[in-house]
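Sending over a structure as structure tokens; questions will come in a sec.
For this view, one protein chain was removed and the others were kept in their places.
Our next item is subunit A:
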Amino acid sequence: MTVQTSRRGFLRASAGLVIAMALPLPMRVMAQEAAAPSAANPPPIPPNAFVQIAPDDTVTVVIKHIEFGQGPLTGLATLVAEELDADWAQMRGALAPANTPLYANLLMGAQGTGGSTAIANSFVQMRRAGAQARAMLVAAAAAEWGVPAAEITVAKGRIAHPSGKESGFGAFAEAAAQQTAPEAPTLKTPDQWVLIGTDLPKLDTAEKSDGKAIFTLDQYPEGLQVVVVAHPDVFGAKVGSVDDTAALAVAGVKAVRTIPQGVAVYADNTFAALKGRKALKVTWDTSGAETRDSAALLAAHVAALDGELHEAEAAGDLAAMDAPGVTVVEAEYSFPFLAHAPMETLDGVITLGDGKAHAAFGSQFPTFDQPAIAQTLGLPPEAVTIDVMLAGGSFGRRATPDAHLAVELAEVAKAGGPGSYKLMWTREDDIRGGYYRPMSVHRFRGAVDAEGKIVGWQNLVATKSIAAGSPMEPMMVRDGVDSTSVEGSIGLPYALPNKRIALANVETLIPVLWWRSVGSSHTAFATEMFMDELLQAAGKDPVQGRLDLLPDGREKVVIQKVAEMAGWKGAKQGEKGYGIGYAKSFGTYVAQIAEVEDRGTGYPHVTRVWCAVDCGIAVNPNIVRAQMEGGIGFGLGTALFNAVRFGEGGHVVQSNFNNYRMLRIAEMPRVEVEIIKTDADPTGVGEPGVPPIGPAVANAWRALTGKATRALPMLSEEIA
């Protein structure tokens, strides 16, 4: 699945020469380009950076985004195939290696996948790459056949001329490579699309079905040593002393080395490595560590709301809430730390030798990972190559601005010396390894007047900033407000004439990170629950009450659509409760309605979910639907069951799936998804399915049972 990364091999498909050879010229053009590239105005494309055509007619699209289930491999290939007029059966995808100038995310200015941007930032760039490759093939055919290029047609992978001449792409791949790519080819109009907007089989499915797909953990280079690291058992602790006698006596253990992250055990195989790590005697220096338990951490968040606040948004005058005759509603919601828990734990393979390092892992931010490895090893950046591997899920976990996994991988190689190493985190390492969705507390105060109009809305948020202290801070933090802490709390579409949203930043040593849907994973949850409580105080229906607060626009359309799909009649119907959740995240509008039952277990049993989504043009409708379904399953399991808790001394209580419970197939509700048809540019779908489901379920549960959810997860003691 990965492409060749040697400088020349990279320009060829495996089966032979590919389109265009001249990397240096376009790179020079790129360097001279004055205007900053953007998604709408992509930089010139080195012709072979994205499209490789082999003599056997297969077209391989080099995918600049990592594939871990959200579908960019198929999505970006669809965009190329559309303009190339290829047949879908000839399309292939391969993940691009680390190479920021070529493979930058045009919405980030860095090579990275996140923020549900893969399709959005590639929409023009990939279509243009396909159109250029098509033009070069046509030019080559025109030259060979001695006919005007304008008379040549291309459809379903066949190049044809009215004279009867016809060919596949492969025969012209080499000649096409000598042609000049048109800089800004005319792209098709939507009515000309034959692939975009249709359900296509995904390109990575067959090899994922027979075990051939290679993930990081599946690599076994010659002479490989398996490495596990004993990390401190509380955050911020350091290695005190190490007794490795017993560990070194374990058959198969090769070495034990102390590295900045902990104590690394090197072995012939996984079993020996784990056995050796267990035999280590390490004392940890916890003098500067985070030793608070969950109750103390929660108390610190609550207390922070009475401390220094940074204003995030304000409008009108909150004094309206103190007017006589208004009904004031107050509520406080708390959200726990969450682990991402991808099915494939963090891992990496690195080979060090001859002044070079080659790493192969699920690098979500190669722009951060590559220099981090180089710096750790004291190598020039060009001496470090990274193959981006398929990854078994991420949900944000592999996108780390501090590149901690890449650094640990490099430290392992540095301490081990020349050779090949596979760093493996166990499930327990993963659950206890931090980089959690931060804990947060939302304090709300709102008011409705005698007519049921909302006259005040105050939302104070306490959480730890994800971006502060990272390279992302200058971009994401303004006046003490990390945009990821309040996204989903600010900019609400509802008519709220008097409002204030303010943020308290909480300090802990627990590393935090974006987790699928980032801020909206808690902000939308809190906002939509409080909206239901206010509407109830106003005597209004949850659906109609929301519609009454919205201007005509895309948010209103998805709410109307989902209500129609669910046949909304009210929040309680007999023995079933119904609740709505709405959120716009990453530019995508999603509304969901959940149907819940009370089966006496103390938490809602969710039987059905209806989902309406407006993500602009749906490039791959089947992937959009799958992401909504997956987001609902992911968000539902979390809302019901998940918390990372800290026990005495700051030790993480959870360890594996027995006490960090995933949603199982028997618990998956029946989901119906409808995609709103629009001609707006596409936005992302990897994350936006997540935010609405939690509040939809909590609102349905409150309607059915009268129980308001104030703390997550809904099943408060997670084992049931």
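Operating definition for what follows: a residue touches a chain if its C-beta (ideal position, glycine included) is under 8 Å from a C-beta of that chain, and two chains touch if they have at least 3 such contacts; residues count from 1.
Quick note on the criterion: contacts and distances are computed from a predicted model.
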item	value
Options "ABC transporter permease", "Aldehyde dehydrogenase iron-sulfur subunit", "Cytochrome d ubiquinol oxidase subunit II" or "PqqA peptide cyclase": UniProt name of the undisplayed chain	"Aldehyde dehydrogenase iron-sulfur subunit"
Per the touch definition above, residue among A:40, A:249 or A:319 touching the missing chain	A:249
Option from A:290, A:369, A:482 or A:629 whose C-beta touches the chain left out	A:629
Touch with the omitted chain, as defined above, among A:155, A:343 or A:680	A:343
Touching residue (missing chain; options A:155, A:184, A:206 or A:475)	A:206
Full-complex contact with the absent chain, from A:94, A:229, A:390 or A:562	A:390
Touch residues of subunit A, complete complex, unshown partner	67-71, 201-202, 204-215, 217-218, 220, 246, 249-252, 269-271, 275, 279, 341-345, 390-393, 395, 426-427, 622, 626, 629-634, 637, 656-658, 662-666, 668, 670-671
